[in-house]
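What you see is the complex with one protein chain gone and the rest in place.
Here is subunit A:
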Amino acid sequence: MARVDFFPNATARRRFWPKWSRLYWQTVPVTLLLVAFFVVPVVMLLGISFLDGRGLPSIEHYRRLVEVPLYGKVLLTTLNVAFWTTLLSVVGAYPVAYLLAISRGSTRNWLIILVLLPFWTSFLVRTFAWIVLLGRKGAVNQMLMAIGITDAPLQMIYNFTGVMIGMTHALMPLATLTLLAVMEGIDPNLTKAASTMGAKGGTRFWRIYFPLTMPGVASAALLVFITSLGFFITPALLGGPQDTMIVQLIIFQIREVLNWQFAGAIGVLLVITFMVIFFFYDRVFGLSVMGGGARAPKPAPRSSIRRCCAHVGKTITRALAYVTDALIGICSTPRMTRKSGAAGSRAGLYLVCTLILGFLALPTLFVLPVSFTSEAFLTWPPTLFSLQWYRLVFDSPVWLHAAARSFAVALVTATVAMLIALPCTFALSRNNFAGKSALFGLVVAPMIVPNIFIAVGLFFLFSRLGIAGTTFGVILGHTVIVIPYVIVTVLAILKGYDRNLDHAAATMGASGVETFRRVTFPLIRSGVTASFMFAFIISFDELTIALFVTGGRITTLPKLMYEDALLSVSPRLAAVASLLLVLMSILILISELTRRKGGTRLGK
């Protein structure tokens, strides 16, 4: 540097250029990858829906969508399922999130793990567990008949009930974590302040706490709703033919009929549904609440819908406050002290949360005993004890190869995603540059766009490039969907990082590289490790991309499980599911604990 001081102009230039070139190499790889393997395939897929069988422009597929009543019916079913899933998930998640928000210390840490475990446990394993539990000869039916409540087994799966149970179970952790983020931002003094002004319990909840959590309720509902719209595993395995959802139609069109254009058209229908939902959501709540935080939506004068909703909401919460206070007044005797009243409501909360957490955490455990059965079929209670199904799995080259491929794909995916996403995260968190918000939108988009879109689009693109059905293709696809998770989690870590530590290191004479190696990285290492593990888990567990991009030539573990489950639900599958469950739980616990350790070190 000292030599450059002789040329003051050169100094200025050198400072300018390195900064920009750094920004380029930080952001360009991610951008290129996402444009090539996310934007291009999705746009291509939407584009071909306007072509007919000979490749000429036509709207025949859309005419078919409108004219054949089946498609409208499936769309309605999909919306219906998504609506009820959303309602049940958010209502169930609310008390759990509240309990988490008011808990402290180790209680809270264990509760969080109880929510995180089902959140990260494979959808396939969880769905499979419900088959074990709710089937005609499943645990629940056997128990009901043993007690004598019913004579014949109840039909609880392969119908709407089964889909509801499975999907609520699948999505409630997502709703819980979204709500929790907002509830943690609410100042606990606010309800206390209300009580000093004379507000009783019901009024405090409905008029102060509940409105403040509305942004969380709204974003949890939106997330659950759009995720449900893109679901197919649960309805396919737990639903009957009448519960077919729209994504299943797309899969059918591509895998059975090979009608790409029509599949694209159904995709467009889904996109339009999305946009309509986003439009109304924005009108009522404002999309800004998606960012989380406890900022309340303000009635903007331009939106009469929102003002109207705010007014209706206020009237409803007032009425609810009045009713709740009256009920509490009736239930509590005058002799009840303040302390016992508080203890009573606390006990009620614990009871409700225990039931919900039990619903979230316990069912999955039922795959374990079933996997040790010595019989040839799934029965409850299982006849113990035999390792025959595990032996069968470990003797089968098909399963072993699939497992090995999944493992390799997950490892490479997580590594590549880390290597190209980490620099971009630094750029996003520490620099302001033109197009920053556009870049952020691009990198999180794969998290919002349903995986089925990316999967079908990629299959189409890869077929043209000749890499469909290769492990390389699967890795590319997984990298695309893992990148948003890596960036979002690492961004959260960098947000809590005090940059003055870097500045301090610089004043002590450390170069940029040395600062990163000896100060920055050691501090964020545990967070980055946890992020890597999550990336690994997502890829290892991923079904949608694998289902399409492998093109029937190769298989991954989730794909093999899915296809096996579609054919028959055997104890062998229970053995695989048990192995997965144990392996994943260990991984999740390790990453959660490392993340926590890092959190304390950053002084959080």
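What we mean here is this: contacts are C-beta pairs under 8 Å (C-beta built on N, C-alpha and C of every residue); 3 or more make two chains touch, one makes a residue touch a chain; residues count from 1.
Here is the rule we go by: contacts and distances are computed from a predicted model.
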item: Undisplayed chain, where the name is taken from the UniProt record, one of "Cell shape-determining protein MreC", "SigE family RNA polymerase sigma factor", "ABC-type quaternary amine transporter" or "Putative spermidine/putrescine transport system ATP-binding protein"; value: "Putative spermidine/putrescine transport system ATP-binding protein"
item: Hidden-chain contact residue, picked from the options A:Arg64, A:Arg108, A:Lys200 or A:Arg596; value: A:Lys200
item: For subunit A, residues in touch with the removed chain; value: 187, 189-190, 192-200, 203, 208, 211-212, 214, 294-296, 298, 337-339, 341
